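Here the complex is missing one protein chain, while the rest keep their positions.
We call the chains A, B and C, going by the order they appear; numbering starts again at 1 in every chain.
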Amino acid sequence: MYQIHTDLAVESRELYKEREKREVPGVEVEKEEEDNYTVTRVKIVNEIGMQSMGKAIGTYITIDVPKLKKTDEDLKDEISQLVAKEIKGLGKNKEDSKILIIGLGNWNVSPDALGPKVIERVLVTRQYFVNYNKEIDETVANVAAISPGVMGLTGIETGEIVRGIVEKINPDLVIAVDALASRKMDRISTTIQISDTGINPGSGIGNKRMGLNKDTLGVPVIAIGIPTVVDAATMINDTMDLIVGSMKNEAQVGSEFYSMLNEISKEDKYSLIQEVLEPFMPNVVVTPKEIDLIIDDLSIIIANGLNIALHPGIDLKDVNRYIR
Amino acid sequence: MYQIHTDLAVESRELYKEREKREVPGVEVEKEEEDNYTVTRVKIVNEIGMQSMGKAIGTYITIDVPKLKKTDEDLKDEISQLVAKEIKGLGKNKEDSKILIIGLGNWNVSPDALGPKVIERVLVTRQYFVNYNKEIDETVANVAAISPGVMGLTGIETGEIVRGIVEKINPDLVIAVDALASRKMDRISTTIQISDTGINPGSGIGNKRMGLNKDTLGVPVIAIGIPTVVDAATMINDTMDLIVGSMKNEAQVGSEFYSMLNEISKEDKYSLIQEVLEPFMPNVVVTPKEIDLIIDDLSIIIANGLNIALHPGIDLKDVNRYIR
Amino acid sequence: MYQIHTDLAVESRELYKEREKREVPGVEVEKEEEDNYTVTRVKIVNEIGMQSMGKAIGTYITIDVPKLKKTDEDLKDEISQLVAKEIKGLGKNKEDSKILIIGLGNWNVSPDALGPKVIERVLVTRQYFVNYNKEIDETVANVAAISPGVMGLTGIETGEIVRGIVEKINPDLVIAVDALASRKMDRISTTIQISDTGINPGSGIGNKRMGLNKDTLGVPVIAIGIPTVVDAATMINDTMDLIVGSMKNEAQVGSEFYSMLNEISKEDKYSLIQEVLEPFMPNVVVTPKEIDLIIDDLSIIIANGLNIALHPGIDLKDVNRYIR
Partner (left out) sequence: MYQIHTDLAVESRELYKEREKREVPGVEVEKEEEDNYTVTRVKIVNEIGMQSMGKAIGTYITIDVPKLKKTDEDLKDEISQLVAKEIKGLGKNKEDSKILIIGLGNWNVSPDALGPKVIERVLVTRQYFVNYNKEIDETVANVAAISPGVMGLTGIETGEIVRGIVEKINPDLVIAVDALASRKMDRISTTIQISDTGINPGSGIGNKRMGLNKDTLGVPVIAIGIPTVVDAATMINDTMDLIVGSMKNEAQVGSEFYSMLNEISKEDKYSLIQEVLEPFMPNVVVTPKEIDLIIDDLSIIIANGLNIALHPGIDLKDVNRYIR
């Protein structure tokens, strides 16, 4: 079966529902709407849900904040706290957990630099636990953090680097932060996905062949991702659908024109677009012009969220000060 | 008359020819094809050409290098030399010219950072002429260089900063380097435009309201630009044209389907696309994912070209060493 | 008369008092000691004070914060507010003042990058006043900001660039931020000097030949500086004095040894040190190893101080959010 890949569980669900005209089986959905944001918790509970969604069994929390693009500092603080709450809600970290945060992506490619930028801004504390031979601290958790780069930079599979480090420092929990691709432009930099299933092959903007999950690392892996690009073919496809849709509204039902319009909006349109774009496809993305600045802002939100979620003694009052 | 804006004179010409089905009046075109590149010299010779093209009177040299994206170091050297030759060919700089190079654009926005990156890499020498009270030197020309930033960063119109500096140091020639927008994806990072008309309002990726040209600065201005983005609406428009074109090839001439397809490819399609994209339009661009690295490479080619063109004692052997 | 140059008025005063064994004439001194900091306000009130101090007539406020090196976020906030208070206390800016902030120094040289880093972090608003044609706003002042680079980067005297811009945008007040050299290691990154005399030739780490002051720019200039380096000869000189001093304490008064030690601590020692260091003198500095990180922190304190001082609607609660 033809299945469009998406990094976002909410998009997998949308695609399934469009195609099958019903809710995805094996999936539980919970929605919480607030003034500034919507939280959707999609739980894939069994094999059927896994196959229908094309995603691993587990919980996928999506935070949608349509106004996040605007520079509203209070909103950013609100979302940092929400991210913290949702991370804690997954129940994977305790006060004495040893945590390793991994910033995935290529720091030289703006829309892919979210992970490395978060790493620059999280509070790293493991060195004090090592140097003072401590097991637990009242104020801060034991946190290490690294950006392993991408294979094009290091020549080494990211997963190998992470596995090598995990085997040396034995964390209780790994948190991987990554930039994602979305199918919809309006999700760019306004949607945050948090899941307890880790990173699975094929995710993210680049090609990640080895997963970072409990199977490969031996410990739970929380994945935090934000879409920062839309692939060009998807965007054209969706825009054409909108245009054809607006033409259909004006065409007479039953006319050749109408049936032809129906004809157009089939899946081979997507292949046609891909074919047309082929020569420059693999590397073309659609992204906000000011993506560098947006990534800066988002990395602060996520780093703050992590700092609040992980360290018992850090709250919103302190958190803007730990970032640079 | 509806006129699509483009920074590239070759595209203005293409648009005119598509629309009017004839060569642009008041314009002289000269083409030189080589193995690795094509040079097109478009001269707008009078008012009629100016209005038809929507561009200032003067010479617009376009260097197309389809293979420039690939990492072929010999090709890059060849193009640096070609850029140098074409700059010299404009006849605006002499051995004793005092030259000011301006790197336009926002260094925090990857596809807009071409100008600032070129400035980091050109050989700056004016300080020696000032400090040793020299008028001329056998090896190097008198070159100053600055990146004035954009209004969003400084709060000051770029043109005001440049005018302020020009009035203080009185150069004989200003060279402005800028990232451009193209209508076609395949021109991104493969086309270099060199013109002796300066920068005119509305050019470049950002909004430049004041021109940098002989009128505003009082000295000749050479503009060097490379397209680094395509605006999303244009790209979708062009892709749809290709798709509709391929459908038309298969439809029967005279059928309702065929005439409907003809219907689609009108100019209101572009407005429709713009309307659909509206919510996120102003800042969405289509750009290669690795634009940061591409800009690095292009800035070296342009900086090398400038170093060879301006300094009598610097040739290809030396030139890779002046860049960082 | 032999006079050691120092950028800090408090050091000029110390040097005068050491040499002449009395308070500097023509100078008024006011001291305010608090738990975490000391504020010293040195006013040079006449020509005699000017010549004795080797500094322009005006007010020099020195804020000493011995513990500033430590990462105490509350202390940093306290100092930002103190900086704001002292800037406002100079009485040079009003609610409707048009202000131009200049970040002096070379962004490629870590201890010289304070000015440019402050510019990255101040809130720039002039564009809104221009675009909306406003004269005054209740919340924000009219602020432009630029880092003009140094002559080695641009080939242009910094003062020429600033004068060019000032003539175009006509600010009511210029504020120049610069890294300074100190005579004492313990002032590095713990002392902030704010003066209403602008920048005068010979100040700062680099060589600035043209002043930025009311004479050259036509408007008041507030200078904000923090010492980030000690020159190597000065440091060795001071250390030797300490060592010789501790030897003298142990030597018998009247012995040849004692008189010889007295002999050593003369001013030719400084020349001797300079001679010995000569081969690598011009560019050697003594600086904390982590100066890059220290400059980051200091630039946030100064940018926050400026944001609070200049914009009527911004207070400490908001201020950490405007920095990046």
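Rule of thumb we're sticking to: a residue touches a chain if its C-beta (ideal position, glycine included) is under 8 Å from a C-beta of that chain, and two chains touch if they have at least 3 such contacts.
For clarity, every value in this text was computed on a predicted model and none was experimentally measured.
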Among C:T62, C:Q81 or C:S110, residue touching the chain not depicted: C:S110
Contact partner of the left-out chain, one of A:E14, A:D137, A:E157 or A:D186: A:E157
Contact set of chain A toward the excluded chain (per top definition): 124-127, 130, 143-146, 148-149, 151-157, 160-161, 163-169
Those residues of chain C which, in the complete complex, touch the missing chain: 108-112, 185-186, 188, 205, 229, 232, 235-236, 239-240, 242-243, 246, 255-257, 260, 269, 272-273, 276-277, 279-280, 283-293
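Note that in this section only the chains that are shown with their structure count from here on.
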Of all other chains, the one whose Cα centre sits farthest from chain C: A
Centre-to-centre distance between chain B and chain A (centres being mean Cα positions), rounded to whole Å: 36
Whole-Å separation of chain centres (CA-atom averages), chain B against chain C: 42
Per-residue multi-chain contacts in chain B, two or more chains: none
